[in-house]
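Structure incoming, see below.
The other protein chains are all here in position, but one chain of the complex has been omitted.
Chain naming follows the written order as A and B, and within any one chain the residues start at number 1.
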Amino acid sequence: MELIYEKSRSGRRAVALEPLDVPEAELNSELCRPAAAPLPEVSELDVVRHFTLLSQRNYGVDSQFYPLGSCTMKYNPKVSELVAAHPGFATLHPHLSSAKVYEPVCQGALELVFETERMLAEIGGMQAGCLQPMAGAHGELAGVLLIAAYHRDKGNTHKRTILIPDSAHGTNPASAAMAGFEVREIPSTPAGVMDFDKLVEALDDTVAGVMMTCPNTHGLFEPQVHEVAERAHAVDALLYYDGANLNAIVGKCRPGDLGFDVMHFNLHKTFATPHGMGGPGSGAIAVGERLLPYLPGPRVVKSADGYTLETIPKSMGRMAAFFGNFLIAVRAYAFLRYYGGDGLPSVADNAVLNANYMFARLRGAYQAAFEGTCMHECLLSAVRQADKGIHALDIAKALLDRGFHAPTIYFPLTVKECLMIEPTETESKETMDLFCDAMLEIAQLVDVDPDSLHAAPVTLPVSRLDEVRAAKDLNCACLA
Amino acid sequence: MNPESLRYTMDHEWVGEQNGLCVVGITDYAQEQLGDVTYVELPKVGQRLKRGEEAAVVESVKAASDVYAPLSGEVAEINEQVENETDLVNRDPYGRGWFFKLSNYDSAEYAELMTYTAYRAFCQGR
Partner (left out) sequence: MTWIPVTDSEREEMLGTIGVNSVEDLFAAVPEALRMRGWDMPPGLSEMALRAHMDALAARNKTDLSCFLGGGYYDHFIPAAVDALSGRSEFFTAYTPYQPECAQGTLQSIYEYQSAVCRLAGMECANASLYDGGTAMFEAATMACRATCRTRVVVDGSVNPVWRRMLLTHCAKLELDIVDGADPEGAACVIVQNPSFLGTVRDFADLGERCRAAGALFVVVFNPVSLGMLKTPGAMGADIAVAEGQSLGLPLGFGGPYLGILAARKKLIRKMPGRIVGETLDAQGRRGFVLTLQAREQHIRREKANSNICSNQALCALRALMYLCLMGPEGLRQTAQACHSKAEYLKSRIAAFAPVLNDGPTFHEFAVRLPRPAETVCAELLGRGFLAGLPLAAVGAGEAGDLLVAVTEKRTRAELDAYADALKEVCCGTDL
């Protein structure tokens, strides 16, 4: 498809602006660009048609089953979109929260921040929430920096290491390193959980914290999570909960009760805000007692006169200029109020039910990565198919041809030929059945017609793309 | 170079002695694991390296790997050609796909490296 730049015609315009109603002011030409920016010159219809056609070259949750493991691609309710677009939220200037004088004109927004942070803390079994971090990885960074602030305040200068299981998302070690910690990896047992003995061995006096995902990326609840917390706290190491998989346990158990000191929520996963082709999300955090004094500030507090902002003396600082991706929080708030405390546990119940149903249907044709029941996602390994020349990648592409988004493949790195399937609670049995039927059909094709799988996808605007060429003959911008 | 006369590390680097220098590259096994190599970053000539220190980077589309100095020494020469023609790493890992050469290295360290037979056994064990 043509680029918008290739559709440009000199002199064409899309937007007519108001005529200038004040005298035109000039700036010294040395401060100005010599010519206008070389942007496309197109009509409004050109733009509308271009982006409408582009949108049709995408799979999304609204059009396809999207069982992308670890990403919780659940249905994004329309009412959340509607309320986030309300001018009472969408047109509100962020600096209204910078000066006391403006607090009276943004009470609704401050209440929403306060209540969302409070509900998140409650869901996490924590003391307080904070909406500042703008994505899961940013929440991890905030959490690890909070751990650093805690140790700095306590004079624990020898604490320089963070322990992370090998099954963790890549963001965990990246966040710890980005904050300035050394990372030590803890292996998994063959059963797919963190090796507790290896953890205990590694848990020396230099350890500042332990980052865990629970259920972990193998789709398994970490059975010794509480003991890990006790051991960690015994050497004054704090425990970080990666909320990527919270959908499995929301309303069933709470990270704070499991012994965690800090966690992040992916509002775009658990609380159904849209994934937006890769973002924006929100990585709101919550902390327990130990980290409460160091939270990012300023904070919204409730007083007799309404909601007001307060600075925290020992605050770690600012992760965002304001309250993070506020309009994402508005959507999540709407989701939380819709379900309420009575409805939220059914999210986890049905997410886990659906994952186990798909696991049960598929674990014959594909090897189960781990035995037993799973939580909200199931992991299959295409090793048997790979022996016959069909890899997880080929299976993924064949699924695209059948109208499904593919599961996550080749993650976690600990499972060979991994297919990680997360249906979420919002998918119906018939959708999952159609997907499972397709997976079973593909498994049969491995024996009878493997070439068709190598050729997939054939129904999409492009077939497999040459990634080596993209990296070697790098072209990442169409310059003027 | 003939793989059978080279020495090896557990990180899949090979080392060969040639005209008083140590030539370093990555093994056939390593290039196969990586897939099509798209990028190679080499150390600077004159750089002093300690054994085990990160010396170079090699990337494919799906993976990235650090190349560690198999032994201590000074970078005497680098293979600039491989930076531009990264597929040499895949096509000729023991020949034109070499990475860098070390001078002033420690022969004792060289002797500690795995032999061809030991390395083959090591790879089969994985």
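Worth pointing out:
Convention: a contact is a pair of C-beta atoms (placed from the backbone, for glycine too) under 8 Å apart; a residue touches a chain by one contact, two chains touch by 3 or more.
Given the structure is predicted, the values throughout are model-derived calculations rather than measurements.
For the chain missing from the display, the contacting residue among A:Pro187, A:Gly317 or A:Gly389 is A:Gly317, taking the whole complex into account. Panel shows chain B; residues 38-39, 41, 59-64, 66 of it touch the chain omitted from the view.
Everything below uses one rule, namely that only the chains that are shown with their structure count from here on.
Rounded to whole angstrom, the centroid-to-centroid distance between chain A and chain B, based on C-alpha atoms, equals 38 Å.
Partner chain A is touched in their complex by these residues of chain B: 36, 38-39, 59-62, 86. Taken in their complex, chain A has these residues touching chain B: 410, 467-468, 471-472.
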